[in-house]
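Every protein chain but one is kept in place in this view of the complex.
Showing subunit A:
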Amino acid sequence: MCSLTLFPPPLQDGQTTLCESNNELLSGSNTQNASPMSLHFPRESLKLHSRTESSSKAAFLDHSETLWMRSAAAWRDGGLTGLLNEITDSNSEVPKWLSVGSGCILALLRWISSFHSSLFPHLTLSSEDMIAEFSQVLNWSDCVVRAFAWHPHTDKFAVALLDESIKIYNPKSTTTPTLKHRLQRNVAAMQWKPLCASALAVACQNCVLVWHVDPCSLSARPSSSCAQVLSHPGHAPVTSIAWSPSGALLLSASPMDTSMMVWDVAAESCVPLQRVGGGGVTFLSWSPDGSHVLASTPSALFRVWETRMWTCERWPCLKGRCQSGCWSPDGSRLLFAVEGETVIYALTFAGAPDISTSSLKGPQAAAVVADLSETTFHTEDGDLIVGGEIQSLAWDPRGERLAVLLKGDPQATNRPAIIAVFKTRTSPIFELLPCGFVQGEPGVEPRLMQFHPNFQHGALLTVCWSSGRITHVPFYFLTSAVPVVGLSGSPSLLHPLERPADFASQSLFTELLS
């Protein structure tokens, strides 16, 4: 087991990572004239909502209604607790026994719910805090770009911004549609529907929205009638969504709901898949071959669902909840990171189960494949500490580069959040080799990253930075495993012969050693 010490040292101040070519990460210092591909959303340009109150009740004049009317309104707005509150508050109008009784029931309910939330502490969080806690985005509540999604087949992508709008960029068209919807608040995740040109699923605070953005339309503001609203009582806030790779089903997860929903989007119907342990579902990841789904919970437990009969395996973790995970392109290997630990684990699954064998034949234990504990690099600008807990993992669609977003320490100046990139090989044996760190402008942290789903010349990592800039870092390499179906020419920037650098020859992990 090797650590981050094998990595090439981080860049000096003022240098940014540009691309990988000839097995080396190239850097440059000209940050001002960044490539035209990069987008920039300065925080000042966004019109943010200043509204803090959830209800506009205070703005209206008070007028006296009968107790009956008020109770009915309270029942409609706040359910049973609202009704009990109303009765307890208006103790001058109702008989004493009623107000005392409802007060007692209210206290009992609160006691029970406090007991419940002491089992699952996350239930006491507000919706926004909960999304921030379980999101794959680092420091979500402060982030200008809250979610990012590449289209699985074309070069367009969607960006969800802090002002609750979503913009869609398409290199082939000049219009950038802006999506706004009344219910589109606190976007936690987005994903385009596979095998479809137009459908974009958005996980919002109270529902899942599925936008249908016609790629040929010239409208810059598609109306909210283009969006389907998928909501289920008790299923909010939605923190993660996942389309099945075949495009037929959509999964959604909420930390408040112990069941994850399988949506038939066209019919707007859902099947809840309930397993009580864990107290909710926070993160979903569908394997690229469609056979398995990773579903992590707020407790130290995650599940791996098999998608034919929808049975699941429980995987209890020792320390904390599963923070993030990603699948190898063939769906046979799952890498995941656990909160409170600084290592990456791997699980290996047998090939896609045949129709006759519905049971999972999974592994017995997870293997540690990389140790990302804190490592000090001595640079000219002083010591730099790299490593620590993992925020998110991303594996490129060919299975050759693995990007790991490390949380860092917001208090310490010499321990920034950083993206570490590994070279990976899945066949014939699983191997991890160091590649390097991806860094941005000085003082700017990476918040969110995603690989382009079909980049011709290797892998393309898109990083959203805390400054509101979105940059793309290409990794040029020749792929050995997957032949490219398209008839494109050979990569232009690539050197035909691999020139192994001295640090890159040392592997971090191979299956032969373990």
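The criterion applied here is as follows: contacts are C-beta pairs under 8 Å (C-beta built on N, C-alpha and C of every residue); 3 or more make two chains touch, one makes a residue touch a chain; residues count from 1.
In the analysis below, contacts and distances are computed from a predicted model.
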Per UniProt record, name of the chain withheld from view ["Ribosome biogenesis protein NOP53", "Nucleoporin NDC1", "Proteasome subunit beta" or "Sorting nexin-2"]: "Nucleoporin NDC1"
Touch criterion as defined above, residue of A:Ile241, A:Val265 or A:Leu433 at the omitted chain: A:Val265
Hidden-chain contact residue, picked from the options A:Asn22, A:Asn91, A:Thr154 or A:Asn206: A:Thr154
Selected from A:Gly247, A:Gly320 or A:Pro397 as touching the chain missing from the view: A:Gly247
Touching residues (missing chain, whole complex) on subunit A: 151, 153-154, 195-198, 215-216, 246-249, 262, 264-269, 271-274, 308-311, 352-356, 485-487
